[in-house]
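Note that one protein chain of the assembly has been removed; the remaining protein chains are unaltered in position.
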């Protein structure tokens, strides 16, 4: 612990009342004491933004009415006062503009997934990130779990042999009924093509599943065959889908993402099969990692145990058996990002482990996935190439 | 209990040394004391057939050198002595001929799945069953589990609402290496197109998954999109595959069957989602049935509990908490079939519950599934119609 | 498999209509085709015994009106016809007499637990077994499970280090209400001191838990401190109890047995902790064995996997992932006993593995446990010595 380390000054775009993910980002930023929330444009409604900010103990003059105002005004503040990182937690259609503007004004960016509204935007944003040299984190939460990181390490070590098969699934049930016109904030924008983009469930949770599969396996999807459905009458975007996958090493896979699986909560699950063994991780039991072998007993790896890789254990806070969950996984992204930001500000190279958070490449691939599944689902041909 | 009921006289074709499924059929036939094994053509090798039969306490003169000999000679025995039911437990290429011959000679037939080598054979065999009016059971074991039956009853009751989504998976790992030329009996024939047919894993276990999904949901697959793979080098038939499904009520689904999932045993699992709730059953925990709801706590149904339907509870033998397994599920098929055979021999109508075993229709649909997945996998078009 | 091996001729005492355990013994005897049930005194009511026997395809003249009649008459039959083994499946107060009589007449005995009505009887019976040199099996079912045997092997191997702590529990809920006067056969005799003995739950299921703990650990209980309760008003015997244990190596433990644990089925569970690791087995997931370590990932051993000891795998019938359950565990006792009987009849030494079934010593210790827990529960002193 560096005794004199100051907190990073954080601003937030979006995340006012009714936001689920805004509150999550704020808790994630607080858990490890690395950030101080100093300003926000919490809503496009000025009064709502102000009230939200005051509730968060933010000075009234740093509760802004728009992201444009926030970025512009913060940029004029003295360096020792102005925000250093901006978190963007708005619906998908308000990802690109604030992210571009923030980068152009010299702010590091944390952005909720999916990266943008379109793949074209994602490309422009990636280019901007590259140009500015600023840091960028895309909050694919599930890669923040210690046991997901351990899974990646095990695959990478080669002990499972070449990867042959990947199953990833993300079943939810909360959109089983036509919630979107009943005042349900989350349902409302996530099912609206004007705010969510060309995909519904595939953009919202399919991208998480896709990212998780690629992160753990270290492979890339090269082609896919998708079947997207609108199950609930009146809905405008897919609320269900399944995708056959081909990976760059010849492995194949299946991705299932649905929001009409009545009774399901949020049990994203990944299985990766190699020649000699396999890993299985599921969100419902996030602190366990099952490793199965062809010729010896299956093993249960557990969060924080001494036998884990440091990549995994550096992302825990309490001893084994004291469960950490979603908020801590999210906090891991924030902490690793903070370490990199601190390093950059101090002119140092970040440690390799700190770089273990999703960024521009993951964002680009996610958007390419979204465009590919929508195109494939509409096509009569079986296979569709996934290209960034 | 009928105090004077005699056992049914059973003959067996196949099931000599090295056979896995032959021994299973015999245990299944013994558990409920409904059958007496009186004869067999346990192998196409006469000496091996004799030795196998003697080991089973069968008279030497009823240990036959071929199924033709057995059926021919048994047919000439006095009615009170000759076999009444024949179990055929040979590899797939020896299903059609003995089944046809048995029916033509007046014997009821129990046949291991898949029904035949080709769909064309299955059609002829179905026609023969219809013509003769004899009884026919196809041993899709998983439908014999009490909790699978309970799942079917719950779906049928309508409390889940219309079915929208079905996931069925059957992961095995035992063919992860090139076993077939190492003297492994099971691997040898199951990967051999000359004995197994046009499909490997899809015929062996994909048909079980397909049958389970249709049995529980009460729906029929109408179209599919398959991706079959030969993962292990040198293998001649698919050892892995995934299939997107469309059902006759508009529901969709995914079927995954693989034998190269390193570390997996035999954990066939089914999830069926309706508008208001869903069921989940997995072989690994076969005596539990999970029922999830959108608005109340999930429930765990358990084998033999008083709240189950009689269809389910009539297929158990011991009180709740005393686990029954694969052999008992298999025995349920045998017992229900026995009840029907007894009724028929006594000129009575069977009770409806006794008819709850897979038969010709399930066999036909299984073969249609096999032909459709193989054709679909080879096709460039996405969807392929499943027709019987 | 020995091609010329004849089945063992089995007689049964008890097990007529309404008996739970009689049916279980018969299925266990059938599963591996080692026995033929040739006679029985299924009830002390002659007509009921006859009807039960006929329903089992037994000749009317070998359906006896009493165990005395059966043993006497069978003893006069030609050796090639008369029964060879007798299974006694009556309530506890009818264990001693028929077992003694059977032994005196030269029959091997399979006896349901607990061994006798009193410890004094158990001593006499043990003496008789020793004198006659006949074989004796006490059906403590749970030691028949392959994963229980594997647990024993692991403890025995020493890899866990010295055993320090043992928890064994057996929670049931079926006696949560006052069933015994509502015509419930099982409840009626199991709660009746005249038929069950001085203990209720402790005799019925506590003895199973005690036996399981001693079997797996290889240790002996030397002293205990018991608290038995009659929870349901009007009941005459304990329906609940907990016992602190001391073992002969200095380890301590806790045994919990209850039949008023509302909602529980039959989930007997054992945990044995050594210096470096521990095992955990529970009936609910009988085909898994959890092995936990201080310094490496926990392992899941699974029934039938190639890495198991032969002692374990010789007690399975189907490949890993095809669950075997309670009836198969029971059948393992019968099969191992059959192997020993066959060896004895052929004048051969049994293989060591065949001797792995509970016998007179386990019976004696179980009765000593029953007497000790009842005495301890009534005592004001904390510790009570367990002596055989």
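Labels for the chains are A, B and C, by order of writing; each one numbers its residues from 1.
The working rule: a residue touches a chain if its C-beta (ideal position, glycine included) is under 8 Å from a C-beta of that chain, and two chains touch if they have at least 3 such contacts.
Everything numeric in this text was worked out from a predicted model, so none of it was measured.
Peer 1: Which one touches the absent chain: C:83, C:225, C:270 or C:374?
Peer 2: Considering all chains, including the one not shown, the answer is C:225.
Peer 1: So one chain is hidden, and I want to know which residue out of A:33, A:162 or A:310 touches that hidden chain in the complete assembly.
Peer 2: Of the candidates A:33, A:162 or A:310, A:33 is in touch with the missing chain.
Peer 1: Name every residue on chain C in touch with the hidden partner chain.
Peer 2: 160-161, 164-165, 167, 169, 171, 173, 176-177, 225, 227, 229, 231, 240, 242, 244, 252, 254, 256, 258, 260-264, 271, 273-278, 291-294, 298, 379-383
Peer 1: Using the touch rule from the top, list residues of chain A that touch the missing partner.
Peer 2: 1-7, 17, 20, 23-24, 26-27, 30-33, 51, 54-57, 172, 174, 264-267, 283-287, 302, 317-328
Peer 1: Give me the chain B residues in contact with the hidden chain, please.
Peer 2: 291, 295-302, 305-307
The criterion applied here is as follows: only the chains that are shown with their structure count from here on.
Peer 1: Give, as an integer number of Å, the spacing between the C-alpha centres of chain C and chain B.
Peer 2: 34
Peer 1: Give the residues of chain C that touch two or more other chains, as numbers and ranges in rising order.
Peer 2: 302
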